[in-house]
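Note that this complex is displayed minus one protein chain, with the remaining chains in position.
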Amino acid sequence: MNALWIARNTFREATRDRVMAGVLVAGLVLLAATQIMSPLALGEGVRLTVDLGLSGISLLGVLVVVMVGTSLVSKEIERRTIFNLLSRPIARPEYLLGKWIGLTGALWVVAAALGFALWLLLALRGQGAHGPSICEATYLAGLELSVISACAVLFSSLSTPILSALYTLGLIAVGQWSYDLRQFALHVPQPLGTLLSVTANVVPNFPLFNMRTLAAAGETTTLPHLAMATAYAVLYGGCVLSLAAAAFESRDFK
Amino acid sequence: MSVATGVMAVRRRMAIAWAIGLLFGAGAASLAAHAAHVLPPPRPLEELSYYPSGAHLEPASFGHAESAADLAWLRAVQYYGEHRATDSRFLRMAHVFDILTTLSPRFIDSYVFGAFALAQEGNDFPAAERLLQKGVEANPLNSELAFEMGFLYYVRPGGRDLPRAAEYFERAARLPNPPPTAARFAAFAHQQSGDLAVAYAMWADVRERSPNRYMRQIAEDEMSKIREALATGHIGVAVHKLSTPIVLLK
Partner (left out) sequence: MQSMSVVPASRPVPDRASGVQSDPAGLAVCARGLAKSYRNPWTLKVSRGLAPLDLEIERGQVLGLLGPNGAGKTTTLKLLTGLLKPTAGQAWLMGQPIESPESRRSLGFLPEQPYFYEYLSGLEYLEMAAGLCGIPGRDAGERARIWMHRVGLGERPALRLRKYSKGMLQRLGLAAALLHDPELIILDEPMSGLDPIGRRDVRDLILEQRDRGATVLFSSHILPDVEMLCDRVAIVLEGRLERVANVRDLLQEGRHSVEVHCSGVTMIEIPPAWGGQVTRRAVGDESTFVVEQEHLLNDVLAWLLRAGARVRSVAPQRSTLEELFLSAADARGERRSA
């Protein structure tokens, strides 16, 4: 399938761009730093390690999206490498799908590698029992990054790299507050309440992918949670990519 | 020449993509709303709970300690509201407000709200006292904090601490821009704690300075009671038995 050729190409771009290597190194440095900070946490060193480690996966993943993902399509248009692809028998939505698969693949590699490193660190400290919770939390972080990368593909196909990065970061910030927006909507006067409620539904529901608190205590989450998070990632990602395809369909490449 | 079917083909594809997008979007929104009801709510405050103090968070906020404090404040208020409506357990509130006020030592409302929530609903007077004390030390010229400290002692569940209340009310009254009621409360607290001489002096001050005629009348009445109590030796004329405050948890 053509999308897979594009995906392979995009994955190569992410990995050979040295961004991935830099991010992985930064992640490992962060994990090492947690061990230095652990004694200051008054007995909460394991919690500190897990939470910072998992936060690091999310934050470093976002860094990859901003540095690579937001210029994914716009750079190809700017450098005109897209001419070589779209003049072949590939539909434009296939092209975008391939871009997304490639970027998301790179993000899952980052998440899996850092998640594994985190578990290894804990195992060396005799806390290997955190394995299942780390695994689930890393899986959810991967889903979260998949949704973010879909947004990055959308913005990248519409706008310049800088604006795409700003839009993506803005959406991430608002999305982290989607649960709070729902709560605020219940307590404010009506037209504003409806607006907040709609916003809460439109922005990505990132708290759904956050089980860092549970993982910090070594607890796993429920199967319904994992199922809902997976289904949500598929639906939201599908929505965003479809809108990107709609916008891309009529785009001219001069 | 035929109609521009090439253009129509592009438009058709765009319409299909939009339709798919909206369908998926509606599904995602419904699922998110459903998840908000079915799944346990996120507990963002717990992310802060293992930090030993706000001092370690401040460097992590990269110069945005105030903004971090604001965000934490929003979450803290929500935490309070959720637990007040459900299990009335505020296990992490002291810690969270400690972090908040370390990040933003001049955030006056956070001291006041946190202290009274801890004292009343949280049933943790010592933590409330520590929090407000921290605020008073960090803002020595703030009369509102001194006043609220006095008030905290005044409404202490299980037994008012009138001497301390009087001390802080008086302190508030002597700071720049004091709350209008500070002097009156100081006089009243001194009086009720049995410190009639100081109370008399404070009422005299109120009678002199208060722009409110009723307040001046009240001050005159209380001064008269104190004179009578001192003259007759019946302290009860000027000192009343006040009710014992309890934890207000509805």
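Labels for the chains are A and B, by order of writing; each one numbers its residues from 1.
One rule holds for everything that comes next: a residue touches a chain if its C-beta (ideal position, glycine included) is under 8 Å from a C-beta of that chain, and two chains touch if they have at least 3 such contacts.
This one's a predicted model, so the numbers in the text were calculated from it and none came from an experiment.
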Per the touch rule stated above, subunit B touches the missing chain via residues 1-2, 4-7, 9-10, 13
Across the whole complex, the chain not displayed is touched by subunit A residues 2, 5-6, 8-9, 12-13, 16-17, 79-81, 83-91, 94, 250-254
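Convention: only the chains that are shown with their structure count from here on.
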Seen from subunit A, its contact residues with subunit B in the complex are 37, 40-42, 44, 47-48, 51, 93, 178-180, 182-183, 200-202, 205, 207-208, 210, 212-213, 216, 222, 224-225, 228, 231-232, 235-236, 238-243, 245-246, 249-250
Touching subunit A in the complex, subunit B uses residues 10-11, 13-14, 17-18, 20-25, 27-29, 31-36, 38-39, 41-44, 46-47, 50-52, 56, 74-75, 78
